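Scroll down for the structure; my scribbles are underneath it.
Removed from the display is one protein chain of the complex; every other protein chain stays in position.
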Amino acid sequence: MTIYSFWIFDKHCNCIYDREWTLLANPKSGTTNSKQNDDISKLLYGIIFSLRSVTGKLSSTETGRTNEISSISTGRFRIHTYCTATGLWFVLLTDFKPFNYSKVLQHIYSDIFVKYITNNYLSPYDFAQSEGEKRGQGTRKITNRHFKNNLELFLEPMISS
Amino acid sequence: MSQDIIYTSTSDESFKNRSTGYEYTVGPKPSLPDEYTRSPLTSKLYSESLNTKRHEVSLAAMTFLFQEMISALHKECKSVTEFETKLSSYGESIGSRLLELLNFRSSISPGSSSRTSTFLASSTSVLSSQTSQPANNTNNINNTNSNNSGGSTGNRTRSRSNTGTSSKDNTSSTKTTNRDSSDRHHHHHQVESLTSQISKMRRRDLKILDILQFIHGTLWSYLFNHVSDDLVKSSERNNEYMIIDNQPPLTQFISGSNNRISCDYFICGIIKGFLTNAGFRCKVTAHEMPQGQFDSRTVYLIQFDNQVLEREAIRFGQS
Partner (left out) sequence: MAIETILIINKSGGLIYQRNFSESFASKLNSNDFLIIASTIHSVFAITSQITPKALQITQNNVDYVIPYIPMVGMESSNPQQTRNANVPVKLGSYKGPDFFKEPFISWNKSGLRQLSTDQFTMYIYQTMTGLKFVALSSNVLSTNAGTMNGSIDKTKAVNVASQVADNFLRKIYCLYGDYVMKDPFYSMEMPIKSELFDKAVKRMVNNLL
């Protein structure tokens, strides 16, 4: 399994954290928090958003059954998503071999994000800069050192193995 | 946000140049041989010898041609009857030619019957049987005796086994053709000498039943590679006969039973042309009669003119 990039989107459709590995041999390579306003993050968001609307329509009406997207694949790579109740999306781009990453994303959310961002009084809860912010400009990023380090530590063994 | 045009389904230029398949901006891109380090997938189709194959027209090609004919006719016709009449007239010219051709082929003496059956095995292929003719011809001159199985044209099983042996000989004779182009000229002379193989010319059938049998057997085998599924005389009317096809091959892809039946008028035309030119004036119509698992079972109803029946009564007496 190989990991190419990791993204977090908030409820305002903004990318609040991104990490992309460019050289698989070197886990330190790549960029962090550089693509927030890039097309790629918007397109990625758009894909997941549109497909969520499709799956929402196609879902069963039975109560208690959710129809969340677990993965989206193309011929070259696979997108794994994990959506929280608060509207946060955790997105992982991996190679296209079918492997279930939902537990990985769940772990990132519950053990890393909640621990270092949500439970951190100094970190903003809402990453939009102003109350009126809907989408686009004026968003903050996750810059917490502990969050970054722990995330790296957790994902490093999966980057290229 | 940068305002790049999204070339849908491509990621970057280099990728775009490499990729195969459908590109929204440029249309389909064929894969080039040097595009992969691996060799392209090989299909058995390319390695098979053409000579050992039976000569057949591809059904797909035939139906595409037929489809174009139908849609061209459909555009210019205003009513269903006009459409059916015109389509029928297309078939008639084929039928009248087939009367000549099939009677001629059936008259080749039993000694060279293997060749006759090769023609028939070629099913709808007029063209390919003609091209195979020179090769077969030499083969027959050399091997007339060895292939002498004396099977009649209607004997399908035997003719198939003969096809196998004769086509092997084809391989050798076509090789010589390739080696020396002047040989080809030589072959053509032998095509003309085919007449020497005919000891007795087959006459066209004069009785209604005989000619219907010929249609049911020989004509159907020539067109569709099998005899028609049934030949029935109407119990109600004296002048009506029915030829039944469980799965008409030519119109099997056309949806809507009314549409399909209209298209079957092409076959009606072939039958009509065949019979009319043989002196049996008649009217041929197509009807759908599903039975059991055959949803597209088609009945070709042949209604002979009264004069045909009268003539038959005078010529052969009341039976």
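For reference, chains read A and B in written order, and residue numbers begin at 1 within each chain.
Note that in this section a residue touches a chain if its C-beta (ideal position, glycine included) is under 8 Å from a C-beta of that chain, and two chains touch if they have at least 3 such contacts.
Only a predicted model underlies this, so the values are computations on that prediction, with no experimental measurement involved.
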Displayed partners of the chain not shown (whole complex): A, B
Selected residue (touches chain absent from view) among A:S71, A:N120 or A:N144: A:S71
Contact partner of the left-out chain, one of B:Q67, B:Q197 or B:N225: B:Q67
Sole residue of A:S50, A:T86, A:S110 or A:T143 that reaches the chain not shown, by the stated touch rule: A:S50
Hidden partner chain, residues of chain A it touches: 2, 4-5, 20-24, 30, 39-40, 43-44, 46-47, 50-51, 53-55, 57-61, 65-77, 93, 96-100, 102-104, 158
Chain B residues that touch the omitted chain in the full complex: 6, 8-12, 15, 19-22, 24, 27-28, 31, 36-38, 40-41, 43-44, 58-60, 63-64, 66-68, 70-71, 74, 247, 252-256, 259, 263, 293
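Quick note on the criterion: only the chains that are shown with their structure count from here on.
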CA centroid of chain A to CA centroid of chain B, Å: 62
